[in-house]
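Here the complex is missing one protein chain, while the rest keep their positions.
And now, chain A:
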Amino acid sequence: MSTVERPRAAEQGDNAPGRATGVLRRLARDPIVVSGVAALVLWGVAALVSPAFASWSQIVTLLVLASFLGVIAIGQTLVVIAGGEGIDLSVGATATLAAIVASRHMDGSNEGFVGAVALALGAAAVVGALNATGILVFRVPPLVMTLGMISVVYGFIRLYTGGRPAGSAAPALRSLVGGDTVAGIPGVLWLWLGLSVLVIWLLRRTSYGWRLYAVGGNPTTAYLSGVNPRLVKASAYVLSSLFAGVGGLLLLGYTQTVFLRLADPYMLPSVAATVVGGTALIGGIGGYLGTIIGAILLTVLDSFLRVLQVGGGGDAPRQIIYGLVLLVVLSAYGRQKRLRQ
């Protein structure tokens, strides 16, 4: 995004020190670098306050926690890049739905594992398709549509579970998320790494990714260049729900049993992680690498607030502070968007 304001080519002629400061200045404006540095500093401070933060096992735990947010925010990133005020607030509800459907069909055994996963992701995809239909066919603003979808999904969950979610995670899922697999790193992190590589490849090296950026950058141009912008946007919403579903499954593997508002706390953070990582709410700008950093930053912040135990322990003060930080972050980046226009 910084390259928009600073064309690169003409700087090549500058002398060496000038170029060095130029590089530094560009780094200082790169949201990925800024968020990465912020995460490191926050982690460093946390480690000073509570040395346990610096331990290897604590780092792994932090990354595992970040992976849930990171996977749920994959779809959020796609939707925001697709533009047209794109946002998916229903990711939390969709993740919960997938976890609840899966846990009921797994019921603590490995037998129905594949079927349960397929059913859970299918349910998530239906939510995405409904979002896409509402937004693209009935032209409901994405914010309103996905917000409304939250209550539809929770209503459905209550109907489906009778208010009491049943079952638990299959052992296979449990060991995938929690158990050590390779090099002392839990499977869920390997999975996150794999998905990250896949998504970054999707965005940077596939015709779909380039079309997504084009649609977000200027839907009219994309349309007049032979792209179907509605199809591209619709697929972004379906993918968003699918990845939210995957996130829900991973959460299920972590918590082992489900409850009604399992993935609720990921709704706003998924938007914040995306935006902090440099994906602009105007669409057409950004990428998933930034979202990864954003997810890690927010997770470090959340854990740090827990360790600090502001207000003498209890969860309420932490929630208030975390919520305020999210609001500040989102409004700050929202303002940046207006400046650019």
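Just so it is clear, a contact is a pair of C-beta atoms (placed from the backbone, for glycine too) under 8 Å apart; a residue touches a chain by one contact, two chains touch by 3 or more; residues count from 1.
Everything below uses one rule, namely that contacts and distances are computed from a predicted model.
Colleague: Tell me the UniProt name of the left-out chain, picking from "Monosaccharide ABC transporter ATP-binding protein, CUT2 family", "BtrH N-terminal domain-containing protein", "Succinate dehydrogenase" or "PilZ domain-containing protein".
Modeller: Record says "Monosaccharide ABC transporter ATP-binding protein, CUT2 family".
Colleague: Can you tell me which of A:I135, A:I150 or A:V227 touches the chain that was removed from the display?
Modeller: Candidates A:I135, A:I150 or A:V227; residue touching the omitted chain: A:V227.
Colleague: Even though one chain is hidden, which residues of chain A still touch it in the full complex?
Modeller: 3-11, 205-208, 210-211, 213-214, 217-218, 220-228, 284-285
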